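Reviewing the structure listed below.
Let's look at chain A:
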Amino acid sequence: MILLFLILILLAGGALAWITGKWSDLLPRVISLVALSLDLILLIAIYNGQSAAGNNSWWIDYRVDWIPTFGISLHLAIDGLSMLLLALTMFIGLVSVLISWKEIHEKTGFFHFNILWILSGISGVFLSMDLFLFYFFWELMLVPMYFLISIWGHENRIYASYKFFIYTQASGLLMFLSIIALYFIHGRSTGIYTFDYIQLLGTTMAPTVAFILMSGFLAAFLVKLPVVPFHNWLPDAHTEAPTAGSVILAGLLLKTGAYGLIRFVLPLFPEASVTFAPAGMILGVIGILYGAKLAFAQTDLKRLVAYTSVSHMGFVILGVYAFNEIAMQGVVVQMIAHALSTGALFILVGQLYERIHTRDMDRMGGLWKQVPVMGATGIIFAMASLGLPGLGNFIAEFLILAGTFQASILMTCLACAGLVAATIYSLRIVQKVFLGKEKTTWNISDLSVREKIISASLVITLVYLGMLPQQVIDTAKPSVLKSLNSIEQTRSQNTGKPTGEASIWCDEINTDGASAKYLKCKLW
Partner candidate 1 sequence: MVREDFICLTPLMIIAGAPVLMMLVVAVIRSYKVIYGLSLSGFILAFLSIFFLLPVIPHATGQLFIFDGFTILFFVIIILACLLITILSDGYLVYQESEKEEYFIILYTSALGALVLAAASNFVTLFLGLEMLSISLYVLIAYRRSRDNSIEAAVKYLILASGASGFLLFGMGLIYVDTGSLEFTKIVMALQSSGFSSPLLLTGFSMMVVGIGFKLALVPFHMWTPDVYHGAPVPVATFIATVSKGAVIAVLLRFFYAIEGFRNHNFILLITVVSILSMFIGNLLAIRQQNLKRILAYSSISNMGYLVITLLIGTKGGIDAAVFYIASYIITTIGAFGVITLLSDRDNEAEKLKSYTGLFWKRPWVAIVLTLTMLSLAGIPITSGFLAKFYVILEGLNAGLLVLVISLIINSVIGLYYYLRVVTILFSPPNDVKFPAISPAGRLVLFIVTLGILWLGIFPEWFFNLIARF
Partner candidate 2 sequence: MHELLIIAGVLLIVLNIAAGLIYVERRLLALWQDRYGPNRVGPFGLGQVIADMVKIFFKEDWIPPFSDKAVFVIAPGILVATLLLTFAVVPFAPGFNVFDSNIALLFFLGNSSLGVYSIVLGGWASNNKYSLLGAMRASAQMLTYEVFMGLSLMGVVMMADSFNLTGIVEAQRHGWFIFPQFVGFVIFLIAGIAETHRVPFDIPEAEGELVAGFHSEYSGMKFGMFFVGEYMGVTLVSCLITILFFGGWLGPAFLPPVVWFFLKTGVFICFFILLRASLPRPRYDQLMSLGWKILLPLTLINILVTGAVLIYLQ
Partner candidate 3 sequence: MNTFFYIAAAVALISTGLAISGRNAIHALLFLIVSLLAISVIFYILGAPFIAAMEIIIYAGAVMVLFIFVIMMLNVGMESEKESRWLKPGMWILPSLLALILLVNFVFMLNKMSHQNIPGRIIEPKEVGISLFSTYVLGVEIAGMLLLAGIVGAYHLGKQKKKVLHRFLKQEEIEQPGNTEG
């Protein structure tokens, strides 16, 4: 029930914010803050209660019938992974409300309604244990996001919002088709027609069918993630969205894709995933390099940051398809770290835009003199983005690379090249914006107290994640293992010979013949 409350509080808060928005600009903001804080407190309570209760795989499991005709139920459950992502959701939510405090002047009620409904949709996605419900929330978060971009966005917002909506909706429908197909396959083989995730887990099906169904899921998740051939919507959406929108997009929406891969694709289709793994890793590497290259080529600061997301998300998919715990843990940390660092960069861009009303890097330069505090935070976030040790991203990327190394050395090497590229584009931000010659004389003020609080909280979380990641890793561990478990089983069924195209492919790449031992997944 408490899980349902998590979502309902946000929904109700959204509605309330909208209604009160008529009378005052302040009320919706306060209501949003209260609703999000309430959720955060609830989450902490759940977390603490869990620590006392012991290490069950699902911390809380809530299930009531919704549409029993089709075996659809309101099935929510929380475990370590969901917990982390939900906490992240609420945190980023709070940050987005705070940064919009001054940016959004008109229609505040509706704005906060949208923010809270997006967040509730995202929370729903992280909590759903019923595939229909999952899709329901998956779509639910689109509409308010669409409004967010199309109403409060920048010049080209309509185009961007269409593109965002149609991309995600189209891919979502493919997933929906797969979900329904899965429903029937499971129903026909067992006689139980249900959308319940846990019951669907053991569904047996022919490899080709599994692969086709997995493609449906992948379509949705890879577009959301985004992985390179499908990344087209992202720079537009991120660039045109208001700051809060960009932060939520980069910080949370992209994570739903990664979450979907870990939670659904791997456990539901272990064999097909093994088949797909090499391609997935290649896509990841392409994403890393191509995203970095495009990021480097941008002159629009926001667009640059948007492309860094593509690059960072490349690590995520690379890590997921490495199929070992180290990499997977890296993926979890990367999700959080990326949300924080990229979100922070978007906030920085937003703050700059508020002051100088441009995002064109060619018109910036030498701002350090005027805004030293902003410059300092900017450098920290840029360093985080390039993976400086001590900050969250370093841990994440290190874990991913370490894990991937066991699966494919070549891929790891190429991904490392991506790190170099990341350094280049991150430093370019610092160089072009804060250092160098002053091209235009701006007369602007430094960060306000509110902004300082936001930046400081982001910096602190990033540093915490970089220094003491163990708590996060421990929390995520059972979920990660659960997700890898099925893959593990698939592999152990085929022990002895290096079956599964993944390993064959690894053999070909690693001519020294030493790769075989890496195929055994080690626990860290």
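By our rule, a contact is a pair of C-beta atoms (placed from the backbone, for glycine too) under 8 Å apart; a residue touches a chain by one contact, two chains touch by 3 or more; residues count from 1.
The candidate set was assembled so that all candidates are chains of the complex that A comes from, given by their letters.
It should be emphasised that the depicted structure is a prediction, and the values quoted were computed from it without experimental measurement.
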item	value
Which of 1, 2 or 3 touches chain A - same complex, any copy	1
Interface residues, chain A side, partner candidate 1 - complex	65-70, 107, 135-137, 139-140, 142-143, 146-147, 150-151, 158, 161-162, 165-166, 169-170, 173-174, 176-177, 180-181, 183-184
